[in-house]
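What follows is a set of notes on a single structure, which appears directly below.
Complex shown without one protein chain; remaining protein chains in place.
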Amino acid sequence: MRKQLETVRESHPLIQNITNYVTVNDCANILLACGASPIMSDYVGEAEEIAAICAGLNINMGTLNPDTVATMLAAGRKCNEIGHPVVLDPVGVGASKWRTDSARLLLNEIQFSVIRGNISEIKTLAMGSGTTKGVDADEADAVTEENLDEVIALAKALAESTGSVIAISGATDIVADTEKAYVIRNGHAMMSRVTGTGCMLSAMTAAYVAANQATPLEAAAAATIAMGLCGEIAYERMTEQDGNSSYRNYLIDAIYRLDGETLEGGANYEIR
Amino acid sequence: MRKQLETVRESHPLIQNITNYVTVNDCANILLACGASPIMSDYVGEAEEIAAICAGLNINMGTLNPDTVATMLAAGRKCNEIGHPVVLDPVGVGASKWRTDSARLLLNEIQFSVIRGNISEIKTLAMGSGTTKGVDADEADAVTEENLDEVIALAKALAESTGSVIAISGATDIVADTEKAYVIRNGHAMMSRVTGTGCMLSAMTAAYVAANQATPLEAAAAATIAMGLCGEIAYERMTEQDGNSSYRNYLIDAIYRLDGETLEGGANYEIR
Partner (left out) sequence: MRKQLETVRESHPLIQNITNYVTVNDCANILLACGASPIMSDYVGEAEEIAAICAGLNINMGTLNPDTVATMLAAGRKCNEIGHPVVLDPVGVGASKWRTDSARLLLNEIQFSVIRGNISEIKTLAMGSGTTKGVDADEADAVTEENLDEVIALAKALAESTGSVIAISGATDIVADTEKAYVIRNGHAMMSRVTGTGCMLSAMTAAYVAANQATPLEAAAAATIAMGLCGEIAYERMTEQDGNSSYRNYLIDAIYRLDGETLEGGANYEIR
């Protein structure tokens, strides 16, 4: 874990983001907080050139439209061609036919290093179903101790069929490749009361994977643990007057302050 | 008032927002703060499906363009068809011919539950005139004790002609249907020094009306009082070093912390 974090801070990877306009500012600031640098251009006419000067690409489907899909395809193919890692955040997949079709198109055309979403989004990708309602996971899909083995199997199967590391975020996070799953119990419920914690994690995952290309599973797990641990640290900082807006600031601040030692000391996970 | 707030916290309405990219993040966070959930997609190709899974729609004309107008029309018509409430925030109407024409088109094609704007925007809608200069109300239009009766009459007349609750925000807020007007004296001048307090109120109004469909007037009034009261609470929290950026955080934090008892205790309004 420690090594993955420190490599980001040392190499300052430049990360291309084709993302939504809701949380784009938070994504830029979390990338700066973790030691990376952001570029947010979303015009297809420069997507390949931008891909070439960056170290990795973060594709986020939040406020998707046909123009941004074209940009995602151009940048993603270029990254595949030159060997740069690409992360997919399939925000809200399942909420509309067009959104689901667009996710399939992206999966068919681009080889992703990591796919990160909530359980409803990942189930939709894996099984063509799921109960996505907007941007939050549906309660019916929640990962529990009872269905944990089943969800791990689903993640490993999707890792197999896509060739990607699968990161499922929730109260319990699962980050898996075909053989190994990190079951991560860091995090805090307060994270779901702020818009963009998932988007920020995807952006940061792109930075971690870009800086640690040989170990994408460990890099994605380290990013997930870092975000969850900082969610805990941010919560401890809250006063009686603070709400979700101050919490958002504290969360990004905590990522800014996080060092490898704190990450290793606070990491709460098992491997299955 | 108390009931309206608590219903939002209990039912967690999912609110579709077709809004501007300036304040979209604040709108998402204020919806989370008040107990609702946000969706911000603005692509016409999924607008009707998103409308169907949400409980209400917030249409904000801030950074309007022909694409978003098309999305607003599709989502608004769908909501009318299935009985979901729709809120209109006619940001900057009167600032350009095209913006005024677009507002008329929306009013002709969609039945709104609530129309919320500043006095210049509402006058433009009501009288085809007004002195909108950008996103702030013009001083010449300001609501004073002297012209209060006149403004209430204007609000009730616009409520009559549109079939909507009319919410006018300013130093004194007026929320009226055809027969009854809430004259609200909560709020703080500091709110005008932050971008998006009006946009946030419109988003929150959509949540309140969606969760309280039988009482749109009371729901809109409760949202306006909640925002004004939290503007006061946020101001009290300011230190000598704080400015408008910290104030924005405190405002959203205060909405996050607000309970029904505080709302009723702090509400400052009369009915006319």
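Chains here go by letter, A and B, matching the order in which they are written, and residues are numbered from 1 within each.
What we mean here is this: contacts are C-beta pairs under 8 Å (C-beta built on N, C-alpha and C of every residue); 3 or more make two chains touch, one makes a residue touch a chain.
Here the structure is a predicted model, which is why all the values come from computation and not from measurement.
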Study note, to complete from the structure: The listed residue (A:E49, A:E160 or A:E261) that touches the chain absent from the view is A:E49
**Study point:** Sole contact to the chain not displayed, among B:E6, B:D242 or B:E264
**Key:** B:D242
Revision key, fill the gap. Touch with the missing chain holds, among A:W98, A:F112, A:Y208 or A:Y250, for A:Y250
Exercise for review: For the chain that's not shown, point to the residue among B:N20, B:S37, B:N58 or B:N212 touching it.
Suggested key: B:N20
Review point. In the complete complex, which positions of subunit B touch the hidden chain?
Key: 20-23, 25-26, 62-66, 92, 95-99, 133-136, 193-196, 241-246, 248-249
Point to revise | Touch list for subunit A against the chain that is not drawn | key: 14, 21, 24-25, 28-29, 32-33, 37-43, 45-46, 49-50, 53-54, 67, 237, 248-257
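By our rule, only the chains that are shown with their structure count from here on.
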Review point. How many Å are there between the centre of subunit A and the centre of subunit B, using C-alpha atoms for each centre?
Key: 33
